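Rest of the complex left out; these chains stay put.
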Amino acid sequence: MRKLLARQHIETPSWAYANSGTRFKVFNQQGIPRDAYEKIADAAQVHRYTGVAPTVAIHIPWDTVDDYADLARFARDEGVAIGAVNPNTFQEDDYRLGSVCNPDPKIRRKAIDHLIECVHIGAETGSKQLSLWFADGTNYPGQDSIRDRQDRMADALAQTYQVMTDVAPEMTMLVEYKFFEPAFYTMDLPDWGTSLLHCLHLGERAKVLVDTGHHAPGTNIEMIVALLLREGRLGGFHFNSRFYADDDLIVGAADPFALFRIMLEIVQAGAVVPSAEGDPAADNSVAFMLDQGHNLEPKIPGEIRSVMNVQEATAKALSVDLDALGTARQAGDVLGANGIVMDAYNTDVRPLLEQVRTDMGLAPDPLAAYAASGYQQKIIEERVGGTAAGWGA
Amino acid sequence: MRKLLARQHIETPSWAYANSGTRFKVFNQQGIPRDAYEKIADAAQVHRYTGVAPTVAIHIPWDTVDDYADLARFARDEGVAIGAVNPNTFQEDDYRLGSVCNPDPKIRRKAIDHLIECVHIGAETGSKQLSLWFADGTNYPGQDSIRDRQDRMADALAQTYQVMTDVAPEMTMLVEYKFFEPAFYTMDLPDWGTSLLHCLHLGERAKVLVDTGHHAPGTNIEMIVALLLREGRLGGFHFNSRFYADDDLIVGAADPFALFRIMLEIVQAGAVVPSAEGDPAADNSVAFMLDQGHNLEPKIPGEIRSVMNVQEATAKALSVDLDALGTARQAGDVLGANGIVMDAYNTDVRPLLEQVRTDMGLAPDPLAAYAASGYQQKIIEERVGGTAAGWGA
Amino acid sequence: MRKLLARQHIETPSWAYANSGTRFKVFNQQGIPRDAYEKIADAAQVHRYTGVAPTVAIHIPWDTVDDYADLARFARDEGVAIGAVNPNTFQEDDYRLGSVCNPDPKIRRKAIDHLIECVHIGAETGSKQLSLWFADGTNYPGQDSIRDRQDRMADALAQTYQVMTDVAPEMTMLVEYKFFEPAFYTMDLPDWGTSLLHCLHLGERAKVLVDTGHHAPGTNIEMIVALLLREGRLGGFHFNSRFYADDDLIVGAADPFALFRIMLEIVQAGAVVPSAEGDPAADNSVAFMLDQGHNLEPKIPGEIRSVMNVQEATAKALSVDLDALGTARQAGDVLGANGIVMDAYNTDVRPLLEQVRTDMGLAPDPLAAYAASGYQQKIIEERVGGTAAGWGA
């Protein structure tokens, strides 16, 4: 178990280090990065103290640079690598009525070109994932044809997939869905079923991305995880937590038991780490990525805490006695089977994870180690002037 | 439009004529049918006064009879026909931990045999649909393996589909899903995506059944309808309405605007009536079925009202100026496109439907005509003694 | 009924005329006002064509001007008046952890001072309502003491109420609540019960404000309306509609039947218009205010449409045969009572409202009249340069 925990790979997103907020207010913090390089430097801190966050997702154009090879080199020097590439087709006035699903073909063309540009950036930076989320949808009944928009979505994905196959054969296309927001009446990819349908039509390198905050109230997310794993189509996660909508809180903060149940499905499917690294055909690997907004709390400690929460949930899930569980299930022992799972959940795995970190040559308490490092004071002092990166910048 | 409205086909369920209730109480009404024949007689009343409810769904074993050919004949004599056959795999103690997904293979065998029995009943009665809903699921995290249960579900459906192909080539298998209840932690078919995945693996005669009450709060049902129509996999509806869970209220009673929006997707897909009757290959027909429980209100008037509500929603949807709508959509005119849809919704279509009924030789007001017929008094007087049929009996 | 409809009073908010959006993007429109005067000019257009929107709510500091008496005069010249005054205690970095509930007493003092400033603005502009909504709350379990925050809220409200009593005896304090957003774990005023409790402790001039978008899924809003009317504590509405969260869509766009049911409670309580104008003691008047964000659609037509939607819901509610309804209810005739209500809802009241407008000397179709007026073109041409007002500016 310790070996698995040491090999776990949890990606942090460049945008988590920037200012963020709600539609009501983006609160400014001190020491916020002002460009992609500074974001990667911050992400490298999270890896430095946890040892399991070796990649950083980037968002284009928020992280646009002149020379992506240079950015990748910089990341390597900081001890991390570029992770998923995330196109942005929602922050221009052109996209008011949608991007790839817009009724206007010129705007669809522009959006598709941006997706293709991101495939090329992925190839240049050595990224393994093109991570697609669309804000597309409608606000009012009748506003646009649901079916036409599906056709347009299918066309855009197919064009992009084709380019990906041609120029970035090691990339996987991750197709995210979202139940609601920022469109209110329809989202063009509202649920895992819609994303999966598109993936099935595209081909094997298209998989579904599950953002834990993107579901209707009461949805059983681990059920979706199990279904996608069974179909070989779970591409990855955007982890975060929420009480009501897409709150983007620290993963595990709102419902740690739900996170544990998700990780238990991962454990039961043997997908905590790639089962056959180097053999893409047998690859069942799932990309564990954070996607959060630390509106009130400091960014780097927030990400460290999030990585630790995923580790704790994983460690608990790995603690489940699967043999005993199988026996209880087969016997129809409802309380017994549940009890086996709860015993693992109620175990305090923090000492185990401290040991894992010590074995990896790390401090046992990443938050304390980061606090003691002086990095936070340094960036607060150094990062004055320039424009602090914000959500959407 | 009048012609389409006159040809619309809305099936009522035999169980809607029986006593029903909640887990707290099943309230007894007077004049309740005591067997399948009396239920069909009641259903025939609904057709008599609306003209658009020519079939009756049956539920086995609630409607078990010695001679199904005789039951079909009786129905024909009453002016109706047997509609979908609905197996029941949830009302025996054996099914405590599930039916086709039960960990015990003997119980799975029993459940599958019952499904197959229902295929044969379908063949005998001339039914066109095998309508499958499973109460299967689990109540507690860890209770059973989500993935194993999917495998068991797939196996049961495949066995049944094979028999259906062999003995009832005109039947379609409708695979219903339900977000929640009676299992609380997982339902084995919780959403349209799961049902569709199974259908895709089964073959073309397997389609998804949408029960309007079986979704998470905030789910956009017309989006699902549009998606399934686009894939050619919308098999039919169980219509009802709800405020919170699966309330099984009169369709259109809780949110008439949502019903209208669903019918608008049907209209836009040209699926109000079968497009090519007699040509099964081109068949895009959707089975419109009611699935309701009239806990407080009288049964037959409740069903008549429900049929009328579907008609009104259909008539409003048919009133939408689709050409103007297409133009407004293409122009990105959000308020205009929404306004065109709202204009149709705000139209009072009751006079139009009265005309449709008059053209069909019916009384314009079905509820008044039924009330004046004396049927209700008759059954109250005649149906004394015996056991009133209840939900589950 | 026509007389009541002509006397109905629906307030529009100054911020509805500014750019708005989600946390993902605020889309820019042309012709957007650049200060409070231009917003009032736009609001006056809505009144010009509907005849029932004679007041404009203002938001401080978004609508800060040097001379409020001058602003009130300008409004009067445009044919409208200043409505509710809305303080803003959420768009400064100081308010990151709350305003009146902040753990820091200096920030609480600042927030309370702003509330008191708004009372004075209300007195200067002749406003009748101080409309209080707080973004206060917490994002993480444990972040702050729920109870201490209630004590701080009570103290802030009491101080403000005292000043209101002293300097603006004709004002009512409206205490709004919101289930969720922008705080995610707790909102300090999450529901009508919490708002009402504070009002009961404050005194008779404190009443609850119901924003139709601020409830948990499945909440029966007309029930809350009826309960507050029964207690004499319904102060007013912020009307809008939503599919999932606080979408701020055009009122009646998402669920027109729900809006009708709300208006039916108003009608049954005799509160469509003030029952005893001039006699504050017997005043049961309810302030009907819009609170919407027209992210995709044009602002002024969006507001006109919204006013018309409230009128249509009111006209339908006034069409209910209350005598027949009372008889059916007393007889326990479930279908009959529901049918009486549905008959009114299914009535097309648009011709009636056209007549009401004609009687008022207005064009029957306000949207067409506005479109023909040339105003939209005029503001697009004239309002170049300066900073377009946005949500929060």
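By letter and in written order, the chains are A, B and C; residue numbering begins at 1 in each of them.
Keep in mind that, in the parts below, a contact is a pair of C-beta atoms (placed from the backbone, for glycine too) under 8 Å apart; a residue touches a chain by one contact, two chains touch by 3 or more.
Everything numeric in this text was worked out from a predicted model, so none of it was measured.
Undergrad: With 3 chains in place and all of them the same protein, how many does the whole complex in this file have?
TA: 4
Quick note on the criterion: only the chains that are shown with their structure count from here on.
Undergrad: Quote the value, from 0 to 180 degrees and to the nearest 5, of the angle by which the CA atoms of chain A must be rotated to coincide with those of chain B.
TA: 180
Undergrad: Roughly how far is chain B from chain C, going centre to centre by Cα mean, in whole Å?
TA: Chain centroid spacing, chain B to chain C, equals 41 Å.
Undergrad: If I count partner chains per residue in chain C, which residues reach a count of at least 2?
TA: 217, 243-244, 253, 296-297
Undergrad: Which residues, counting only chain C, touch chain A once they are in their complex?
TA: Chain C residues touching chain A: 21-25, 27-28, 90-93, 95-97, 135, 139-141, 143, 179-182, 184-185, 217, 242-245, 247, 249-250, 253-254, 295-297, 391-392.
Undergrad: Which residues of chain C touch chain B in their complex?
TA: Within the complex, chain C touches chain B at residues 217-218, 220, 243-244, 253, 255-257, 296-298, 301-302, 305, 312, 334-335, 338-339, 345-348, 350, 367.
Undergrad: Would you pull the chain B residues touching chain A in the complex into a rising list?
TA: The contact residues of chain B facing chain A are 97, 103-104, 139-148, 150, 179-180, 185-186, 190-194, 196-197, 200, 215-220, 222-223, 226-227, 229-231, 257, 261, 264-265, 268-269, 320, 325-326, 329-330, 332, 334-335, 337-338, 340-342.
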